[in-house]
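Complex shown without one protein chain; remaining protein chains in place.
Labels run A and B following the written order; every chain starts at residue 1.
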Amino acid sequence: MPFWSPLALLAVALGLVITHFAVPTTRAWMWKASAVVGLGALALLLYLGLIWAPPEAFMSDVGRILYVHVPFVWMCMIAFTLNVGCAIAYLMKKSWRTDALAESTAEIGVMFGAGGVLMGSIWARPTWGVWWDWDPRLISTAVMLLSYVGYLAFRSFTEDPERRATWSAAASILGYVSLPIVWFSVRWWNSLHQVQSTSQSLDSQMRIVMWWGTVTMLFFLFAFVVKRYEIARSRQSSALEAPPEAPRQEVAA
Amino acid sequence: MSDTPAIELKDVSKRFGPRWAVSRLSFTLAEGRSLLLTGHNGSGKTTLLRMIATATFPTLGEIALFGHETRRNRAELRPKVALLSHANFLYEDLTAAQNLSLAAQLLGAQAPAAKVKELLERVGLGARAHNPVRQFSAGMRKRVSIARLLLKAPRLALLDEPFGELDPSGITQMEGLVRELQAQGATVVLATHLIEQGKALTQERLHLEQGRKERTA
Partner (left out) sequence: MRPVGLVRGAWLVLKKDWQLEWRTRARLTATVFFSLSTLLLFSFAMGPGIDVLRAHAPGYLWLGILFASILSLGESFRVEAENQSLTGLLLAPVDARSIFLGKVLGNATLLFALGLLLLPVTVALYDVDLTRNPGLLLLALGLGCLGIAAPGTVYSAMSSNARARDVMLPLLLFPVLVPMLLAAVSATKFALMKDVQEQLPSWLKLLTAFDLIYLSVGFLVFPRVVEDD
């Protein structure tokens, strides 16, 4: 896949989220529509992935899990990127909305990431003969996941809502910054010890299915993030007292 | 004395955790005047004083000290404002002298050692200067905090329950200290349950009830 494709995906996700917040008329229906379209796309994905696409040359039918595994990991990365965007935005200008969106994207990201890693592990067992390998991709994803699990735990263990928002934004930035360094260092460390071949010889049919899987998951990502955001917002409004009303009229002294 | 008030609160509210500790409070205090702040426990006195001291900032509304908004101008305001509170900001494992000398050096004082010695003598802790604060009683800790306040020579002194934990001689000394600060032209805000003592020392009064202004006199 071309190098710009993750950026293009991120741009689409960002576009959807921004539209949702910027255009009030889309707020009620767009995420629901996205979920419905996602379900339809999923049905097609099942057909394409299980029947239409030929078995992979080396991995046979096990390789079909990649059509879901890869999109899951991509969605996870997109969600975390949105999360760090929210964190930076929150530190620049405080807003309960950005905090709620940060909570939502982190949780959805962890969900996609956990699914992705799990499927990766299932795929690795018959392919590499082990459940786990010191592959930079795998380690970076696992570290990323761990770092955001820590982020979510930290959120739930901090009581004061304002401090929680500020601190988790800081934690998000510190965690995200480490991701490229982790990737780089693990690849370097690994390449000096053993060379892991992860041949990605996808033919054009498989590439189409992979892309279709990504589009499908993108619909779900958007729908999940919006739904989780609304839950976060309603929790906020029930936890936080409403701003006080104007003071009582004072008796003139 | 200039026309800009020492403290100006414009419709200030502060959320503390999920609750509003201070609600839509507005008042001004002219420079050189002193204010008695009263109210029950939990009425928002401490939160209000911490906001004025720039230890925390309003959720809604604005506070200006000497005409400068606190959130943006904290760096310029902090050297002029001193807060004496329950939390005494002392390092338990450092000695009284080390604690004060840190404060003096941070203020950029000339000859900090001599100054610290003199102040500790003044608050009656000369003999215990080199004992760690952990060994001190609550009253002695308060005396160290008072010495730190004197060190700063603030234009605005915020005293949260200054008489608490002090023995009678300490209370008399504290009253003397407040009068001395006032004589130097400092603005003083005094939060206390000892209303009679407080009234004798101040010209204005603000009573808080559940974070709201109840009456002024």
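One rule holds for everything that comes next: contacts are C-beta pairs under 8 Å (C-beta built on N, C-alpha and C of every residue); 3 or more make two chains touch, one makes a residue touch a chain.
Given the structure is predicted, the values throughout are model-derived calculations rather than measurements.
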**Message:** From the list A:Leu39, A:Leu146 or A:Ala239, pick the residue that touches the absent chain.
**Reply:** A:Leu146
**Request:** From the listed residues A:Leu48, A:Leu138 or A:Val186, report the one that touches the chain absent from this view.
**Result:** A:Val186
**Item:** Hidden-chain contact residue, picked from the options B:Ala6, B:Leu35 or B:Ala53
**Value:** B:Ala53
**Message:** Give me the chain A residues in contact with the hidden chain, please.
**Reply:** 91, 94, 139, 143-144, 146-147, 149-151, 153-154, 157-159, 163, 166-167, 169-171, 173-175, 177-178, 181-182, 184-186, 188-189, 192
**Complete:** Where chain B meets the left-out chain, the residues are 53-57, 71, 74-75, 78-79, 81-83, 87-94, 98, 102-103, 105-110, 132
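What we mean here is this: only the chains that are shown with their structure count from here on.
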**Prompt:** Taking each chain's centre as the mean of its CA atoms, how far is chain A from chain B in angstrom?
**Reply:** 48
**Message:** For the complex, give me every residue of chain A touching chain B.
**Reply:** 159-162, 239-241, 243-248, 250-251, 253
**Complete:** Given the complex, residues on chain B that touch chain A span 13, 15-20, 23-26, 59-60, 211-213, 215-217
